[in-house]
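Sending over a structure as C-alpha coordinates; questions will come in a sec.
Excluded from the complex is one protein chain; the other protein chains are retained at their positions.
And then chain A:
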Amino acid sequence: MAAVATCGTGAGSTGSIVATTSKNNVTSFQRKGPRASGTDSGCSRLVSIAGTRPSVRNGQLLVSTGLPALDQLLGGGLAVGTVLLIEEDKYNIYSSLLFKYFLAEGIINGHTLLVASAKEDPADILQELPAPLLDDNYKKDLDEDICNHQTPDSNIKMKIAWRYQLLPKMESGPVSSSRFGHYYDASKRMPRELIETSKWHGFFFPEKLSSTLNKEPCSLTHGYRRLLQFIQKVIYEEGFDGSNPQKKQKNILRIGIQNLGSPLWGDDICCTENCDNSHSLTKFLYVLRGLLRTSLSACIITMPAHLIQNRAIIARITNLSDTVVGLESFIGSERETNPLYKDYHGLIHIRQIPRLNNLIYDVSDVKDLAFKLKRKLFTIEVDKHN
(Lines give C-alpha, C1' and ligand atoms only; values in the text may rest on other atoms or scores of the structure.)
Protein backbone atom coordinates (compact mmCIF):
# COMPACT_ATOMS: atom_id res chain seq x y z
CA MET A 1 0.00 0.00 0.00
CA ALA A 2 2.75 2.44 -0.88
CA ALA A 3 1.45 5.93 -1.30
CA VAL A 4 2.95 8.04 -4.03
CA ALA A 5 2.87 11.78 -3.70
CA THR A 6 1.09 13.42 -6.55
CA CYS A 7 3.30 16.40 -6.89
CA GLY A 8 4.35 17.00 -10.43
CA THR A 9 1.94 14.46 -11.81
CA GLY A 10 -0.87 16.95 -11.67
CA ALA A 11 -4.47 16.76 -12.44
CA GLY A 12 -7.18 14.43 -11.34
CA SER A 13 -6.03 12.80 -8.15
CA THR A 14 -6.69 15.21 -5.35
CA GLY A 15 -8.84 17.69 -7.19
CA SER A 16 -8.45 21.39 -7.13
CA ILE A 17 -10.79 22.35 -4.34
CA VAL A 18 -9.27 24.33 -1.56
CA ALA A 19 -11.43 24.78 1.50
CA THR A 20 -11.53 28.43 2.42
CA THR A 21 -10.38 29.32 5.86
CA SER A 22 -10.57 32.61 7.65
CA LYS A 23 -7.47 34.71 7.53
CA ASN A 24 -6.41 34.17 11.09
CA ASN A 25 -6.79 30.46 11.23
CA VAL A 26 -4.58 27.82 9.88
CA THR A 27 -6.24 24.47 9.87
CA SER A 28 -4.36 21.57 8.53
CA PHE A 29 -7.44 20.31 6.78
CA GLN A 30 -6.83 22.22 3.63
CA ARG A 31 -7.19 20.50 0.35
CA LYS A 32 -3.95 21.45 -1.32
CA GLY A 33 -4.72 21.21 -4.98
CA PRO A 34 -1.67 20.70 -7.17
CA ARG A 35 -0.72 23.59 -9.35
CA ALA A 36 0.09 23.10 -13.00
CA SER A 37 3.18 20.99 -13.07
CA GLY A 38 6.39 22.49 -14.31
CA THR A 39 6.30 25.81 -12.52
CA ASP A 40 9.53 26.73 -10.88
CA SER A 41 8.57 25.95 -7.34
CA GLY A 42 6.16 23.34 -8.67
CA CYS A 43 5.40 21.39 -5.58
CA SER A 44 6.59 23.78 -2.95
CA ARG A 45 3.04 24.26 -1.68
CA LEU A 46 2.53 20.59 -1.19
CA VAL A 47 5.84 19.59 0.28
CA SER A 48 6.95 22.88 1.70
CA ILE A 49 7.16 21.45 5.20
CA ALA A 50 9.89 18.90 5.69
CA GLY A 51 8.78 15.48 6.72
CA THR A 52 5.22 15.74 5.52
CA ARG A 53 3.39 14.55 2.47
CA PRO A 54 -0.17 14.83 1.29
CA SER A 55 -2.38 11.82 1.53
CA VAL A 56 -3.28 10.18 -1.73
CA ARG A 57 -6.90 9.85 -0.85
CA ASN A 58 -7.88 13.29 0.29
CA GLY A 59 -4.89 15.61 0.17
CA GLN A 60 -4.68 15.66 3.93
CA LEU A 61 -1.21 16.51 5.19
CA LEU A 62 0.48 13.52 6.81
CA VAL A 63 3.51 13.06 9.02
CA SER A 64 5.30 9.84 9.71
CA THR A 65 4.84 8.12 13.05
CA GLY A 66 8.45 7.03 13.00
CA LEU A 67 7.53 3.49 12.11
CA PRO A 68 6.96 3.01 8.37
CA ALA A 69 5.05 -0.21 8.97
CA LEU A 70 2.59 1.63 11.18
CA ASP A 71 2.36 4.44 8.63
CA GLN A 72 1.18 1.97 6.05
CA LEU A 73 -1.44 0.55 8.37
CA LEU A 74 -2.75 3.99 9.15
CA GLY A 75 -3.21 4.88 5.51
CA GLY A 76 0.07 6.61 4.80
CA GLY A 77 0.85 8.33 8.06
CA LEU A 78 -0.60 10.37 10.85
CA ALA A 79 -2.70 13.31 9.73
CA VAL A 80 -1.56 16.71 10.94
CA GLY A 81 -4.01 18.02 13.49
CA THR A 82 -4.95 14.64 14.92
CA VAL A 83 -4.22 12.58 17.97
CA LEU A 84 -2.64 9.14 17.93
CA LEU A 85 -3.57 7.31 21.09
CA ILE A 86 -1.50 4.28 22.01
CA GLU A 87 -2.98 1.94 24.56
CA GLU A 88 0.05 0.82 26.46
CA ASP A 89 1.09 -2.75 26.82
CA LYS A 90 1.24 -4.07 30.32
CA TYR A 91 4.78 -3.10 31.27
CA ASN A 92 5.04 -0.07 29.03
CA ILE A 93 7.97 -1.45 27.09
CA TYR A 94 6.82 -1.29 23.50
CA SER A 95 4.58 1.71 23.81
CA SER A 96 7.43 3.82 25.12
CA LEU A 97 9.43 2.61 22.15
CA LEU A 98 6.76 3.83 19.74
CA PHE A 99 6.72 7.09 21.66
CA LYS A 100 10.46 7.49 21.14
CA TYR A 101 10.23 6.60 17.46
CA PHE A 102 7.72 9.40 17.02
CA LEU A 103 9.99 11.91 18.70
CA ALA A 104 13.08 10.69 16.87
CA GLU A 105 11.26 11.12 13.57
CA GLY A 106 10.58 14.69 14.58
CA ILE A 107 14.24 15.37 15.25
CA ILE A 108 15.34 13.86 11.95
CA ASN A 109 12.82 15.98 10.05
CA GLY A 110 13.59 19.14 11.93
CA HIS A 111 10.19 19.44 13.56
CA THR A 112 9.73 21.15 16.89
CA LEU A 113 9.04 18.80 19.76
CA LEU A 114 6.97 19.19 22.88
CA VAL A 115 7.50 16.36 25.33
CA ALA A 116 5.28 16.06 28.39
CA SER A 117 5.72 13.49 31.09
CA ALA A 118 4.97 13.06 34.74
CA LYS A 119 7.45 10.26 35.24
CA GLU A 120 10.66 11.11 33.44
CA ASP A 121 12.36 14.37 32.72
CA PRO A 122 11.89 15.19 29.03
CA ALA A 123 15.60 15.83 28.69
CA ASP A 124 16.26 12.25 29.76
CA ILE A 125 13.67 10.94 27.34
CA LEU A 126 15.38 12.76 24.51
CA GLN A 127 18.76 11.30 25.44
CA GLU A 128 17.35 7.83 25.01
CA LEU A 129 15.99 8.24 21.50
CA PRO A 130 17.03 5.55 19.03
CA ALA A 131 19.58 6.31 16.37
CA PRO A 132 18.39 6.62 12.78
CA LEU A 133 19.41 3.94 10.37
CA LEU A 134 21.21 5.55 7.50
CA ASP A 135 22.40 2.67 5.43
CA ASP A 136 24.52 2.63 2.32
CA ASN A 137 21.68 2.81 -0.16
CA TYR A 138 20.32 5.91 1.39
CA LYS A 139 23.77 7.49 1.52
CA LYS A 140 24.21 6.74 -2.16
CA ASP A 141 20.98 8.53 -3.02
CA LEU A 142 22.03 11.44 -0.88
CA ASP A 143 25.31 11.68 -2.77
CA GLU A 144 23.50 11.58 -6.06
CA ASP A 145 21.33 14.49 -5.04
CA ILE A 146 24.31 16.53 -4.01
CA CYS A 147 26.03 15.82 -7.30
CA ASN A 148 23.02 16.94 -9.29
CA HIS A 149 22.91 20.16 -7.38
CA GLN A 150 26.49 20.91 -8.32
CA THR A 151 26.29 20.46 -12.10
CA PRO A 152 24.50 23.47 -13.45
CA ASP A 153 25.90 23.22 -16.94
CA SER A 154 23.45 20.99 -18.74
CA ASN A 155 19.96 22.38 -18.38
CA ILE A 156 18.16 19.36 -19.68
CA LYS A 157 20.02 17.06 -17.37
CA MET A 158 19.25 19.20 -14.36
CA LYS A 159 15.59 19.29 -15.18
CA ILE A 160 15.28 15.54 -15.26
CA ALA A 161 17.16 15.11 -12.05
CA TRP A 162 15.20 17.93 -10.47
CA ARG A 163 11.89 16.24 -11.26
CA TYR A 164 13.10 13.05 -9.70
CA GLN A 165 14.28 14.89 -6.64
CA LEU A 166 10.83 16.14 -5.91
CA LEU A 167 9.28 12.70 -5.83
CA PRO A 168 9.75 11.36 -2.34
CA LYS A 169 11.41 8.04 -2.29
CA MET A 170 9.09 5.13 -1.79
CA GLU A 171 10.06 2.79 0.89
CA SER A 172 10.58 -0.52 -0.79
CA GLY A 173 11.80 -2.58 2.11
CA PRO A 174 13.50 -2.50 5.41
CA VAL A 175 16.95 -1.84 4.05
CA SER A 176 16.48 1.35 2.08
CA SER A 177 15.06 4.36 3.83
CA SER A 178 13.06 7.23 2.44
CA ARG A 179 12.53 10.85 3.12
CA PHE A 180 9.19 10.17 4.68
CA GLY A 181 9.56 7.73 7.50
CA HIS A 182 12.89 6.43 8.70
CA TYR A 183 14.10 3.31 10.35
CA TYR A 184 15.75 3.36 13.71
CA ASP A 185 18.23 1.17 15.49
CA ALA A 186 16.83 0.53 18.92
CA SER A 187 20.16 -0.49 20.35
CA LYS A 188 21.99 2.77 19.63
CA ARG A 189 21.35 6.25 20.89
CA MET A 190 20.70 9.22 18.71
CA PRO A 191 23.82 11.36 18.31
CA ARG A 192 24.01 14.25 20.73
CA GLU A 193 24.58 16.81 18.00
CA LEU A 194 21.25 16.04 16.42
CA ILE A 195 19.43 16.45 19.70
CA GLU A 196 21.21 19.65 20.56
CA THR A 197 20.43 21.29 17.26
CA SER A 198 16.77 20.42 17.51
CA LYS A 199 14.16 22.63 19.03
CA TRP A 200 12.17 21.14 21.85
CA HIS A 201 10.01 22.13 24.80
CA GLY A 202 9.69 19.96 27.84
CA PHE A 203 6.90 19.72 30.37
CA PHE A 204 7.85 17.77 33.45
CA PHE A 205 4.86 17.79 35.75
CA PRO A 206 6.63 17.55 39.14
CA GLU A 207 8.50 20.75 38.29
CA LYS A 208 5.35 22.66 37.48
CA LEU A 209 3.52 21.63 40.63
CA SER A 210 4.85 24.40 42.75
CA SER A 211 4.09 27.37 40.52
CA THR A 212 0.88 29.23 41.14
CA LEU A 213 -2.20 28.94 39.09
CA ASN A 214 -5.07 31.35 38.72
CA LYS A 215 -7.84 29.83 40.73
CA GLU A 216 -10.61 29.52 38.22
CA PRO A 217 -12.89 26.65 39.01
CA CYS A 218 -12.75 23.97 36.41
CA SER A 219 -13.27 20.30 36.49
CA LEU A 220 -9.88 19.50 35.04
CA THR A 221 -7.23 18.24 37.40
CA HIS A 222 -4.34 20.53 38.08
CA GLY A 223 -1.90 18.61 35.92
CA TYR A 224 -4.08 18.59 32.84
CA ARG A 225 -4.84 22.28 33.13
CA ARG A 226 -1.17 23.18 33.38
CA LEU A 227 -0.36 20.96 30.42
CA LEU A 228 -3.09 22.47 28.26
CA GLN A 229 -1.95 25.97 29.10
CA PHE A 230 1.63 25.05 28.30
CA ILE A 231 0.71 23.53 24.96
CA GLN A 232 -1.45 26.50 24.07
CA LYS A 233 1.33 28.90 25.01
CA VAL A 234 3.86 27.09 22.81
CA ILE A 235 1.45 26.91 19.89
CA TYR A 236 0.63 30.59 20.13
CA GLU A 237 4.09 31.93 20.77
CA GLU A 238 5.80 29.85 18.14
CA GLY A 239 3.12 30.66 15.63
CA PHE A 240 1.89 27.16 14.82
CA ASP A 241 -1.68 28.32 14.61
CA GLY A 242 -0.98 31.22 12.30
CA SER A 243 -2.49 33.80 14.61
CA ASN A 244 0.70 35.42 15.78
CA PRO A 245 1.53 38.16 13.30
CA GLN A 246 5.23 38.19 14.16
CA LYS A 247 5.85 34.55 13.63
CA LYS A 248 5.25 32.83 10.33
CA GLN A 249 5.80 29.22 11.21
CA LYS A 250 6.11 26.63 8.52
CA ASN A 251 6.99 23.69 10.65
CA ILE A 252 5.17 20.95 12.47
CA LEU A 253 4.91 20.72 16.21
CA ARG A 254 5.10 17.14 17.45
CA ILE A 255 3.55 16.75 20.86
CA GLY A 256 4.25 13.65 22.90
CA ILE A 257 2.43 12.99 26.15
CA GLN A 258 3.48 10.00 28.15
CA ASN A 259 1.33 7.90 30.46
CA LEU A 260 -1.66 10.18 30.32
CA GLY A 261 -4.23 9.13 32.85
CA SER A 262 -1.79 7.56 35.24
CA PRO A 263 -1.91 8.56 38.91
CA LEU A 264 1.30 10.54 38.45
CA TRP A 265 -0.71 13.19 36.65
CA GLY A 266 -2.96 13.54 39.65
CA ASP A 267 -5.81 11.65 38.07
CA ASP A 268 -7.48 8.78 39.85
CA ILE A 269 -9.03 7.24 36.77
CA CYS A 270 -6.69 4.27 36.97
CA CYS A 271 -7.18 3.74 40.67
CA THR A 272 -10.89 3.40 41.26
CA GLU A 273 -13.94 2.63 39.29
CA ASN A 274 -16.03 5.53 40.52
CA CYS A 275 -13.67 8.41 40.42
CA ASP A 276 -14.47 11.92 41.53
CA ASN A 277 -13.62 13.85 38.45
CA SER A 278 -14.13 11.25 35.81
CA HIS A 279 -14.58 13.92 33.16
CA SER A 280 -11.19 15.41 33.64
CA LEU A 281 -9.38 13.25 31.13
CA THR A 282 -12.11 13.37 28.51
CA LYS A 283 -12.39 17.14 28.75
CA PHE A 284 -8.63 17.39 28.41
CA LEU A 285 -8.71 15.29 25.25
CA TYR A 286 -11.48 17.39 23.78
CA VAL A 287 -9.74 20.72 24.32
CA LEU A 288 -6.44 19.22 23.16
CA ARG A 289 -8.05 18.13 19.94
CA GLY A 290 -9.44 21.61 19.53
CA LEU A 291 -5.91 23.00 19.86
CA LEU A 292 -4.53 20.49 17.38
CA ARG A 293 -7.19 21.06 14.77
CA THR A 294 -6.40 24.74 14.64
CA SER A 295 -2.64 24.39 14.40
CA LEU A 296 0.04 22.56 12.46
CA SER A 297 0.70 19.90 15.02
CA ALA A 298 0.35 16.19 15.59
CA CYS A 299 0.19 14.47 18.93
CA ILE A 300 1.01 11.03 20.30
CA ILE A 301 -0.40 10.01 23.67
CA THR A 302 0.37 6.82 25.49
CA MET A 303 -2.20 5.79 28.01
CA PRO A 304 -2.26 2.86 30.42
CA ALA A 305 -5.69 1.80 29.24
CA HIS A 306 -5.37 -1.60 30.86
CA LEU A 307 -5.45 0.11 34.26
CA ILE A 308 -8.62 2.06 33.67
CA GLN A 309 -11.28 0.19 35.52
CA ASN A 310 -14.33 1.98 34.21
CA ARG A 311 -14.87 0.54 30.75
CA ALA A 312 -17.27 3.29 29.79
CA ILE A 313 -14.47 5.79 29.98
CA ILE A 314 -12.35 3.78 27.58
CA ALA A 315 -15.17 3.92 25.02
CA ARG A 316 -15.45 7.68 25.52
CA ILE A 317 -11.72 8.18 25.20
CA THR A 318 -11.69 6.16 21.98
CA ASN A 319 -14.47 8.32 20.57
CA LEU A 320 -12.56 11.45 21.49
CA SER A 321 -9.33 10.37 19.81
CA ASP A 322 -8.67 10.13 16.13
CA THR A 323 -6.40 7.14 15.71
CA VAL A 324 -6.24 4.48 18.39
CA VAL A 325 -3.70 1.67 18.40
CA GLY A 326 -3.52 -0.93 21.13
CA LEU A 327 -0.44 -2.92 22.00
CA GLU A 328 -0.57 -6.22 23.75
CA SER A 329 2.72 -7.78 24.63
CA PHE A 330 3.17 -11.42 25.41
CA ILE A 331 5.45 -10.87 28.37
CA GLY A 332 4.08 -12.55 31.42
CA SER A 333 1.06 -14.01 29.71
CA GLU A 334 0.53 -17.59 28.78
CA ARG A 335 1.12 -16.73 25.17
CA GLU A 336 4.80 -16.25 25.84
CA THR A 337 5.33 -19.97 25.95
CA ASN A 338 2.78 -20.75 23.31
CA PRO A 339 4.64 -22.22 20.34
CA LEU A 340 2.31 -20.44 17.93
CA TYR A 341 3.57 -17.08 19.05
CA LYS A 342 7.22 -17.81 19.49
CA ASP A 343 8.29 -15.54 16.65
CA TYR A 344 6.53 -12.48 17.96
CA HIS A 345 6.65 -10.18 20.91
CA GLY A 346 3.06 -9.14 20.94
CA LEU A 347 -0.07 -8.23 19.08
CA ILE A 348 -0.98 -4.85 17.70
CA HIS A 349 -4.62 -3.85 17.37
CA ILE A 350 -5.67 -0.98 15.19
CA ARG A 351 -8.76 0.01 17.06
CA GLN A 352 -9.79 3.13 15.23
CA ILE A 353 -8.77 5.06 12.16
CA PRO A 354 -10.40 8.40 11.48
CA ARG A 355 -12.44 9.23 8.41
CA LEU A 356 -11.09 12.67 7.70
CA ASN A 357 -12.58 14.76 4.91
CA ASN A 358 -14.07 11.62 3.54
CA LEU A 359 -16.83 9.09 3.87
CA ILE A 360 -14.44 6.18 3.64
CA TYR A 361 -11.02 5.50 5.03
CA ASP A 362 -8.06 3.34 4.26
CA VAL A 363 -8.37 0.19 6.24
CA SER A 364 -6.20 -2.81 5.77
CA ASP A 365 -7.98 -6.06 5.21
CA VAL A 366 -5.90 -7.86 7.71
CA LYS A 367 -6.89 -7.61 11.32
CA ASP A 368 -4.50 -10.05 12.92
CA LEU A 369 -1.30 -8.18 13.26
CA ALA A 370 1.65 -9.06 15.41
CA PHE A 371 4.86 -7.22 16.06
CA LYS A 372 8.36 -8.20 16.88
CA LEU A 373 11.28 -6.13 17.89
CA LYS A 374 14.61 -7.11 16.49
CA ARG A 375 17.65 -5.04 17.24
CA LYS A 376 17.29 -2.77 14.27
CA LEU A 377 13.67 -3.01 13.40
CA PHE A 378 10.23 -2.98 14.84
CA THR A 379 8.27 -4.97 12.33
CA ILE A 380 4.56 -5.51 12.11
CA GLU A 381 3.41 -8.58 10.28
CA VAL A 382 0.33 -10.53 9.58
CA ASP A 383 -0.02 -13.10 12.28
CA LYS A 384 0.54 -16.20 10.19
CA HIS A 385 -0.52 -18.62 12.82
CA ASN A 386 -3.98 -17.24 13.44
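Criterion: a contact is a pair of C-beta atoms (placed from the backbone, for glycine too) under 8 Å apart; a residue touches a chain by one contact, two chains touch by 3 or more; residues count from 1.
Note that in this section contacts and distances are computed from a predicted model.
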{"item": "Hidden subunit of the complex - UniProt protein name among \"Gamma-secretase subunit PEN-2\", \"Elongator complex protein 6\", \"UTP4 small subunit processome component\" or \"Phospholipid/glycerol acyltransferase domain-containing protein\"", "value": "\"Elongator complex protein 6\""}
{"item": "Listed residues A:A50, A:V287, A:L307 or A:L373, member touching the removed chain", "value": "A:V287"}
{"item": "Touching residue (missing chain; options A:S48, A:Q127, A:T272 or A:N319)", "value": "A:N319"}
{"item": "Sites on chain A contacted by the missing partner chain, in the whole complex", "value": "17, 19-21, 25, 27, 29-31, 58, 216-219, 228-229, 232, 279, 282-283, 286-287, 289-291, 293-294, 311-312, 315-316, 319-320, 355-360, 365, 367"}
